[in-house]
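I'd like to ask you about the structure that follows.
In this view, the complex is presented without one of its protein chains, the others remaining in place.
Read from first to last, the chains carry the letters A and B; within each, the first residue is number 1.
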Amino acid sequence: MANIEQIAKGAIEPGCAKVDPILVASGVTRQFGGLKAVDVAHLEIPRGKITALIGPNGAGKTTLFNLLTGFDKPNTGTWNFAGKDLAGVAPHKVARMGMVRTFQLTKALSLLTVIDNMRLGAQDNPGEKFFAAFVRPLWANKEREITERADALLTRFKLDAKRDDYAAGLSGGQRKLLEMARALMSKPELVMLDEPMAGVNPALTQSLLEHIKGLKENGTTVLFVEHDMHMVRHISDWVVVMAEGKIVAEGPPADVMKNPAVIDAYLGAHANSDLGDVEIATKEGN
Amino acid sequence: MDFGQIFNLTAGELIGVFTAAYALCALGLAMHFGFTGLLNFGQAGFAALGAYGYAFAALKLGWNMWGSFGFGMVCAAVFALILGLPTLRLRADYLAIVTIAAAQALYFFFGTEKYAAFTGGSNGLSEFGGDFYGYNPFPVGRYDLGIITLSEKEIWIRVVSWGLVAFVAVLLVILTRSPWGRTLKGIREDEDAVRSLGKNVFVYKMQSLVLGGVIGSLGGMVFVLSSQTNQASTWVSNFTFMTWTVLLLGGAATILGPIVGSAVFFMFLMFTQAFLEGLVNIGALPFLSIAQVGQIRYLLVGLFLMLLVIFRPQGFFGNKKELQFNG
Partner (left out) sequence: MFLPKHTLGRGLAFVFATLAIAASALTISAPASAAGHPVAKSQSAPVVLAGDSSDPSTWEYSIGGALKLNGKPVKGVTIIATNGKFSAKSVSDVGGKWLIAVPEAAIYKVSIDKATLPSGMAVANPEMEADLTAFSFAPVLFKFAGQTVQTVSFGDQLVGRLFSGLNFGLLLAIASIGISLIFGTTGLSNFAHGEMVTLGALMMWLLHASMGWPVILAGLVAVLVTGAFGWVQDAALWRPLRKRRMGLNQMMIVSIGFSIVVRYVYLLLFDGDTKDIAGGGNIIKFGPVSTTDLTLWGMLISVVALGGVALFLTRTRIGKATRAVSDNAALASATGIDVERIIRIVWVTAAALTGLAGVLYGLELQANWLTGFDILLLLFASVTLGGLGTALGATVGALIIGMVVEVSSLFIPNELRYAAALVILIVILIWRPQGVLGKKQRLG
């Protein structure tokens, strides 16, 4: 586990400042009708670490993801990524800046082959421009380079055997892997994974965890939403807890699990249960 | 009944100009729907703009063939931009409603007497193909092709229209196999996923809408150049629906599909017409008049479209996996 002092600057409390933040959000709110789905006063995500975003269903985690990546527009708020203001920036531009996300319900492009899915993840392919598309020499080299990189990633994620299959033919877990691998094609600085473990066959869980740890070792920052406490406890350096749209707690995993505010948010009346059991309860709630 | 004649009539449709025109319009739709997932129900509007654009440039502006072709294509491209700007950011069915509404509005505008100075009103425009037929390399005469005999003009328009079909098909093969085409297919599958990968989905959809619309305008030009007459009543929503039938018949996410689909469609129309007329003439169908034969034909087209979508949505050539209708 990472040293806490390396992450937080000053006291550890909801919305606390970080030594080296990569993503900083302030005053971000989003209302649906009368309901404030997201109401984040301040949040900083540490660079080069694995941060888990947890909270009960309906806490606004996915909505916050959507807001930060430009897929939804907040009512108020500012946020910046690596010092660049992101408010109002279109989702594709957010991705190009190096902040790539995945989705809770996997969006593998079913009727494209696995390798084409991967190639689509790469940036700056001149062949993706309309007029250049006609002239193969303009993009053949880049395409070859992209394909090599895609093949390497597929091998790393053990999807190489499925290379030429339609993504529709993959299992749920394989799709999660494909989506993660595809996101890496753009060499992002920050990867945002929305429930990477949801629906994944237990046999694949361990390798997924290893892949996420591998991302950190390669210098990529990871922010993920997850219900699986096992995963949260074992791989995250930092945990942020949301409830009813607000950040209610943050800190290193071991400390956060003991935080009464977290237990309260998660369990309500079942405050006596061990938090390890929450995994099952929330999965059923899905 | 003269089966030889029925056969010749039917086979003649294989190289018919209308077959080529519909193939072009359906290739445009394949771009829109098969490769990008855009629901364009206004292909008649794009074809009409091609037809009126050509005729207007040739007759009223006195432009030559090249200029007129260009003008028709530009009209269709501008139409695509105007429709796409507000709707391509919205859910797919908005494009469907806006395109069919816009195409129908165009049909009303082209048909009204109010702008007859530009459009010829309900009479339409005619005799605008002088320059086009001026390029005809075939000497005057009758040409016997075995099944049909054609005049030099009929040969020329067939050569040009099928040449265009071949050109567009090759163009689309190149494009759909490029990274650009891959991005479009990704958009067809899931826009948000492609957006999350850093692609400007709006720009791609717009490019597809414009390209498919311009291809449709070529179909419209070919359609009216064969007879050198262009009237608003051609460009009703039935034209669009027929184009959809042609597209789905062959397979929406294929390039050969729309071409073969068009040939099969027109051969089917001609065959049922000739065959039913034959039956009526020998008194085998006492409850039908000759006039009603044409109506039965269209009834069959509708039935065909339904059965096709229900039982074989991928068409003749489509890969069942590759084309599911989203939504």
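The working rule: contacts are C-beta pairs under 8 Å (C-beta built on N, C-alpha and C of every residue); 3 or more make two chains touch, one makes a residue touch a chain.
No experiment lies behind these values; they were computed from the predicted model shown.
For the chain excluded from display, the touched partners among the shown chains of the whole complex are B. Shown as candidates are B:Val159, B:Val236 or B:Val264; the residue that touches the absent chain is B:Val236. Between the chain not shown and the residues B:Tyr52, B:Phe266 or B:Phe317, the one that touches is B:Phe266. The chain not shown here touches chain B at positions 2, 4-5, 8-9, 12-13, 16-18, 22, 39, 44, 83, 86-87, 90-94, 96-98, 100-102, 104-105, 108-109, 111-114, 116, 121-124, 126, 129, 133, 144, 146-151, 153-154, 157, 223, 226-229, 231, 233-239, 241-242, 244-245, 248, 266, 269-270, 273, 289-292, 294-296, 298-299, 301-310, 313, 324-327.
As a convention for this text, only the chains that are shown with their structure count from here on.
Interface residues of chain B, counted against chain A in their complex, comprise 171, 174-175, 178-183, 185-186, 188-190, 192-201, 207, 321-324.
Residue ranges on chain A touching chain B, taken from their complex, read 69, 71, 90-93, 95-96, 100-103, 107-112, 116-117, 119-121, 123, 125, 127-130, 132-134, 136, 139, 143, 166, 168, 182-183, 185-186.
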